[in-house]
Structure formats: structure tokens, C-alpha cells
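Removed: one protein chain of the complex. Kept in place: all other protein chains.
Entry: chain A
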Amino acid sequence: MSAATTSNSPGKWVVLPHYAFAALAFVALSVLLLFSTDAFSGHYFHPKLLTLTHVAALGWATMLIFGALYQLLPVVLECKLYSEKLATAAFGFLGIGTILLGWSFWHFELGWVLHVAACSLVISFTLFNINVVQTARKAPKWTIESDFIVTSAIWLLVTGLVGLLMAVNFTMPFLPVEHTHYLKLHAHIGMAGWFLLLIIGVGSKLIPMFLLAHHEDTKKLNWSYNLINAGLILFILDHLLFHTSLLPVYAVLVIAGVALFLLYLRDAAKTRQRQDLDLDLGMKQTFVSLALLLLPLVLVLVVSSKLELPQLLLSSVYLVYGISVFFGFISALILGQTFKTLPFIVWMHAYEGYVGRFKTPLPKDLYSHTILRWQNISYLLGFILLVAGVLLRSEQLILGGAIGFTITSLLYTANVFHLLLHKVHDLKPFTYGNAKAA
């Protein structure tokens, strides 16, 4: 039998602040949404929509992904994180950059504050890249999951660099074409290159693990990686150089890549020993997010096909496309996966010294399942109302959606901080026969 190594987990101060910041950013995002119901009636290049998108993408999603990834990277790559100091520095730059960027867009002041914010974010992404690449280099074997994760980190840096160029271009115009041209590039590299690849890379390892399913054949994942990257690179080249009408083809490549990932998960789920097991709330929410992924996949075809739709409807479709990515798929996934990862991380740091000597609670005992259930319900209602409100151009429905998201964010944050502030108390020692634990 081959010997194995001991735990590769990083310290809790590397990981947990990311969860705290992300939860507060989600509350801020929802409150900002309450005050942005008037912003959904026109073009997506709107100060409030830019603020919402960047708070969602950076403060909420990227912040939480950074934190979770520092914990999960050693699981996926089977080696220790390269540097905890780099992770802490990346957290600081990401936090500062997000706050300054949100402030700049909300007040639409596009001067030095925006430049500092963009520089801070690029520094954060660079440090994150160094950490991910160096960690992957130490991995005992290179897997398709490593490809997904490392490539996604590189795309994140590219997204940040394009954003920085656009930020500078606001005050010192030098880019040859109008701003929205690059905004499309910036958004799609971020959505498909960073979020999608990263989520597939980590999800393809963790979702089967949480289902107690083992699936070795990674052909579908290999093709998924190739198709998504091919679609994205062809889109970038076409968008910058050729301006053909082939955008739907590139969209189909990305959609096919996602479909293969979903088929991989289906194959893995088939290998579960028992098919009749109940899923916990975190996994149910994860599957809700995978179902919600279908919406942006359909909409990317619509927005790339240049259909002869009425201008107002087309504007709404563009907005719903963005909403379905950040408020739909990504938010739903985080709302579910937080309660598959955070309780475990908190439990491990709180109880690892007591396991085997004292009766300890389980990770699932450390948070409120009732709050989680209501969080998931209010989220789904909020999302449906928001999408309906944008499509029907109803400010009342949008407000209803914003209220749903605010309730969701408060329930989520209450549960997250309940976990983060968890303290060990009154543990009873094990007793076996006449022996007693000290």
C-alpha cells in the first residue's frame, strides 16, 4: 500500500476573511439593487448597472471563489498552497479595488480613483496567478482540473488588464474603437474564461466527491476545456480583428463545452452507490444553479445572433443575459456551495484538536438549516421577480426582486457570520467501557 501525506489545508486567516467580505458585499449588492430599479430600462452601459455588475463579479463572486479556492486547491491538486502571504495580499488588493471601483462607478467619477481601483485589481489578479501557477507546478500529477483552474486564472488576469485599459481610456482616450466594443470583450472573457472554466474545474472534482461518486473517464472534460477555450479565443480574435458574422458559432462551441461538463456530472452521478439518497440543501441549491446555467446559454445564442428583435426587447435580453450569469448561475452556486465548504472549514479549525477524544458536533450542526431553506426560497423568488421585472420593464417587479435578494443576503450573511463566530464549548469526553478520555 502506498503511503499518503497529511493535510494540506491553509490557515483559517487565509480563507475565512474572504467569506466575511463576500457576504457583506452580497448585502451591499442587494441594497444597491434596491436603489437601482430605475436603471434597467435602457442600455447596459449605465453607472448603476456597472456598479452592480462589478460588486457582484468582484466583491461577491471572485472574493468568495478566491477564499474557497485556497481551501480547495490543495484538495484538487493534492499539494499545499504555494504561499499564504500572497493569498492575504491578493485579498487586500481585491478588497480595496472592489470598494474603490464600486464607488467610482456609482458616482460615475472616472478619474484617479478608478485608475487606482483598476491597478489594485490587476495587482490582486497577478498575485493570485502566481499563487495558483506555483501551486499547480508542485502538484504530484497534472490533471484536466489543473488545466481548467490555471487557465481560468490567466483569463482573470486578462479580464483585469482589459478593464485597466478601459479605465485609463475614460480619461486619456487611446483605444481605437468605442468603449462598449471592449466592454463586450471584457465581460465575456470574465464570464467564460474566469468564472465558467474555474467553476467547471473545481466542480468536476467536488460535485462527484460530495455525491460520493467516483468517475475516472475525463474525455468529456478534456473536450469541454478545448471547446470553451476555442470558442473564447475565436470570439476575441473575431471581435478585435475580423468582425465576421460567426459569433453564434463561437457561442455554440462554448455551449457544447458546458454540455459536455454537464454530461460528465451525469455520468459521475450514475456511479453513485445508491441513487435514492436525499441531497442536502447545499447540493439541492447547487443543482438549481446548474439548471439556471441553461438560461445564459440560451441567451448567449440570442445576443450573438443579431436577431431582428425590437430594440427595447433586445436591450432587456442583454440585461437578462448579464443578470442570469451573476444573479442567476453564479449567485445560486455560491449560495449552495458556501454551506458545503464553510461549515467544514470552520469545523476543521475548531475541532481538529478534539476529534477522537471528545464528542464533537458535525459541520452540518454549525449553521441553521431553517435559515438556509428560507434563503434558498427567497433567492429563487427574488431571481424570478428580477428577471420578469426587467423583461416586462416593471419597476415594481424589479423592486420585488431586489427585496427578495436583500432578504436572501441577510439570511445568508446571518448564517455565514454564525459560522465564522462559532466557538467550541462544553464538549463531553468519550467513554468506552471502564476507560475514560482525559
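Things to note:
Definition applied: a residue touches a chain if its C-beta (ideal position, glycine included) is under 8 Å from a C-beta of that chain, and two chains touch if they have at least 3 such contacts; residues count from 1.
The rule is short, and it goes like this: contacts and distances are computed from a predicted model.
Of the candidates "RagB/SusD family nutrient uptake outer membrane protein", "Molybdenum transport system permease", "Metal-sulfur cluster assembly factor" or "Probable sugar-binding periplasmic protein", the chain left out of this view carries the UniProt protein name "Metal-sulfur cluster assembly factor". Touching the chain that is not shown, out of A:F287, A:F344, A:W374 or A:F417: A:F344 (per the contact rule at the top).
Of A:I130, A:A213, A:I233 or A:L381, it is A:A213 that touches the chain left out of the display.
The omitted chain makes contact with just one of the residues A:K364, A:R393 or A:H422: A:K364.
On the side of chain A, touch with the chain left out of the figure occurs at residues 1-9, 71, 74-79, 209-214, 271-274, 276-280, 283, 344-345, 347-348, 351-352, 355-357, 362-364, 430, 432, 435, 437-438.
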